[in-house]
Every structure is written in structure tokens, then in C-alpha cells.
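Below you'll find the structure, written out as C-alpha cells, and then a few comments.
Incomplete set of chains, arranged as in the complex.
Which chain is which? They are A and B, in the order written, and residues in each are numbered from 1.
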Amino acid sequence: MVEEAIKVLERLKEEVPLVHAITNYVVINDNANALLSIGASPAMVMSPDEAYDFTAISNALYVNIGTINNETKETIINSVISAKDHKKPVVLDPVGCAAIKSRVDFVNMLLKIGDISIIKGNGGEIKALSGESANVRGVDSLDDSGNVDSCVKLAKLTNTVVVATGKEDYISDGKRVVKVKNGTYLFTKITGAGCTLGAIMAATSACSHDKVISSLAALLIMNIAGELAEKECNLPGTFRAKFIDNLYLINSDIIRKYADIEVLEA
Amino acid sequence: MVEEAIKVLERLKEEVPLVHAITNYVVINDNANALLSIGASPAMVMSPDEAYDFTAISNALYVNIGTINNETKETIINSVISAKDHKKPVVLDPVGCAAIKSRVDFVNMLLKIGDISIIKGNGGEIKALSGESANVRGVDSLDDSGNVDSCVKLAKLTNTVVVATGKEDYISDGKRVVKVKNGTYLFTKITGAGCTLGAIMAATSACSHDKVISSLAALLIMNIAGELAEKECNLPGTFRAKFIDNLYLINSDIIRKYADIEVLEA
């Protein structure tokens, strides 16, 4: 499975997918730099009037609801419809939906009108969307227990691939489950690590029909780059720069050397 | 007084306050990373529809008017009312009010409808709110003379704690006055140092009923981290990363060792 994920990275470097990222204001710069570093082409078109047409010429859509307002909600809706009309993969990042209940309704609406490929959230967000109670503080999840079950449950419920992040990350399409053990605690000390993962996941989703594999590729790229950056510096300010450096350096050999995953029963 | 400020930092590390930060687009990422580095939990909820309820579950509210528009003004109003209803501390950062007169009116309106705990601005902004003339260039203050007087004056006028930043920083509640001599000139060479201070001030305001002490804690955390970062690198690009590194490292012993303050007569 790691070899299949490596092929996704190789295809990405060749194809340079254009990722239409509608993301939050906190991480918008980080997301763009991360996408450039791995070899994708980011574009953050945010106007409702431009969204439909721009998604149509993109290779994937990333939707992050971290700082939505009335205008960006409209932008998101237009893009999600366009992605469905033009058969573009969509990664949906339901930031904050465990703390802000109206966001669950917005996400459910998007699941209804669109054709979402992947939902990626932290454990708390995935639990909230599965209808379970979640222990969160603002946008952060405080309890990783049960993440794998909620991940599988939501995948079945929504018929999408679901990624639940935490100390360990899980990917499931309701049948297969993959556990990714790579990563670094420093991702919780900088803002927007989850969002950067989502943006990378959109880029890889354009490079494989199998969204479990494309999600695995994104998690390996992200988490291994984080591990290598941590080795260079474990202080968050310098770590952020080193993380981008390592995203830029990552390649097949590095992934092959460090990948630490487990395939589980659903 | 330094020992009391240190207790605020210790409480912050224990309690991990959730800070609802409605801040400007320039510094939103920096503010989030600074809050994470000191051990707080940031959330930048910006929709008018979500603001009231989110402030209610937060431990403190940070309001920065640097890039306000019609929608964020509404968000701010809803959050300021919620903070009053739910007795949450509010730090108000009147960015640019010395150059843009309509912002003085907006700030005065917030002071009327809300229960603002702390006003923090550079000398020019504090003078403008005190009804004095200020020598500024855009959002920057060009003259520090008289900062202490304006600080005390505005504190009495508004019945809040006021912090006036400059080469030296002043805190006053109209009775007590504290002068903080720590800091680095490099804060004027990077964008948003004042805004980052405001965000940190919101985090510490959740950890003490005495807002003079909580503000002092924030100034010591910020300014000493800046001094230590300057020692590592005095060029602004690298300094920014080192500053976040040092915010992450700061602790009671470091503050005790470097704090350089003076308690004055009001």
C-alpha cells in the first residue's frame, strides 16, 4: 500500500495538479506554501462569482470551513456544485464543527448537494459528524479514544473516504481501514497543521481514483516531513520553516524508508 | 508584582484558556501561532452568526480592528455583547484609530455597549482615544512622549485597564501605573507585534481577576521573548521564527531573571 501511495506522489510531481483551495484566513498562506512545496499549484479563489468557473478548470477542490462567513459559504456552495458537475474530487475539512453546532448542518448540506470525495477532521470533528459527543476545546480535539470507530462509522454513513487525525491517524472507506503512525507532536504546537494536511490531501486526490490511497499518500508526505523537521528543530517557530523545507525535499525513497502504517479490519 | 505576573503564566499553562480572537487578516496567522506557543488555545471565529455563541464558550475575547469591514464589525459587536452577558474578559486593540477617525467612534461605541477589560494600543492610538492629538504614520506612532499621561488619562476616562506601548510600555488602571522596560526595537521591523501582544494579553486576562497583573504578565512574556530572540538573530525574517521559539520556551525562571519593570505613581 505504501508503494501505491508513492506512485501518487510521483504522479503529482509530474502532473502539477491545480488545487482550488477555499480555506480559512489563518492558514491560507501556509496552505499555499505547502502545496507549492510538494509540487502542486495552489489558487485561492474566494469570490462567489468566480468560484463555479474556477473549480471547473481546477484538478481538485479543497473546502475548509475554519473562518466561514456569509460570502465564503456562498463561494463554497458554488464550488461544491461545480466540482460535482465537472467530476472533480473534493476534500472537505469541517474545522470547528464539534464546537459550533451550526457547522454540522452546513457540512451535512454540502454532503447532500455535492459529491464529496473525502472528509478529513480531527477526532472531535469526525465524532461530531457521526452524531457522537466529542470532547473538544474550540477547534482542538482533547480525546483520541474511539477515533477509529467514528472514522469507519462516518465513512459508512456518508459513503465517502474519511480521515480522522489524532496521535495516530485513520483512513477508512467503510471497508478498508489504514492506521498511520508517522507524525510529530509539534503539529499541535503550530496553527493549521490539520488544514495543511487537508490541502495536500486535495492535491493527491487529483492523482488517484482510489481515495484511500491518495489520502495515505498525503498523510505520509505530511507526517514524515513533520518527523524530519522535528529532528532539525523542536521549537515551533523554526520547525514551521523546516517543515516546509522537508515537504519540498520529500520523495519516494524518503517515504519508503520512514512509512509506518498498519492495515486493519473495518 | 513580577511574582504575581509569573503566577498568571503558570495558571495559563495549566488552564489552556480558549481565546476567541477576532483579529486582522495581516496578523491572524501570527496571532494563532503566538497563542499556541505560550500554551493557550486560539480560535478565530469570524462569522457574525457564530460570534455570540462562540464567545460564550471561550475564556477570553480579543478584538482587533486592524482590517475591519462591515461584516467583521457585526461579528465584533455580537462578540462584545456576548462577553458582557457571559462575563468574559475583553481586550480591545484599536489599531489605526489615530489615522482613521471613524475608528474612534467605533471604539467608543464598543466601550458603551460592552464591558471592555483592557484597551491596548500604541501611544498614538491611546492619545487619539484620550481626545489628544497624535503624531502617527498610518498604523505607526511616531512620538512616545506623553504616553504615560495618556495611558492614565484613558484608564480614568473609560474605567478600564489601559496599556500604551512604545519604546517603553505603560499599564494603568487609573490608580496604579507600571512601566515595562523590556522589549526589542525589532518589534517595529516586523508586522503585527502589537497585535500579538494584544492576543497574548487576552490569554493572560483569562487567568487573573487583576487585569493590571495579567497585562504585566503578557508584556513580560512578549518583551522578554523578543529580547531573547534578538540575541539569536537581529534580522527580521529569522527573528520572527526565533521569537515564536522563545515564546514557546518562556517560563517562570526566565521571566524572573529578565523582568525590568518600575511601579510609578499615577
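One rule holds in what follows: contacts are C-beta pairs under 8 Å (C-beta built on N, C-alpha and C of every residue); 3 or more make two chains touch, one makes a residue touch a chain.
Because the structure is predicted, anything quoted here is derived from the model rather than measured.
J.: Please state how many copies of the single repeated sequence make up the complete complex in this structure file, given that 2 appear here.
T.: Copies present in the complete complex number 3.
The criterion applied here is as follows: only the chains that are shown with their structure count from here on.
J.: Subunit A and subunit B share one sequence, so how far apart are they rotationally when you fit their Cα atoms? Give it in degrees, rounded to a multiple of 5.
T.: 120
J.: Measuring centre to centre with CA averages, how many angstrom lie between subunit A and subunit B?
T.: Spacing between the chain centres: roughly 33 Å.
J.: Touching subunit B in the complex: which residues of subunit A?
T.: Touching subunit B from subunit A are residues 24-27, 29-30, 66-71, 96, 99-100, 102-103, 137-140, 188-192, 233, 235-238, 240-241.
J.: Can you check the complex and tell me which residues of subunit B touch subunit A?
T.: Residue positions touching the partner: 16, 18, 20, 25, 28-29, 32-33, 36-37, 41-50, 53-54, 57-58, 71, 75, 240-249.
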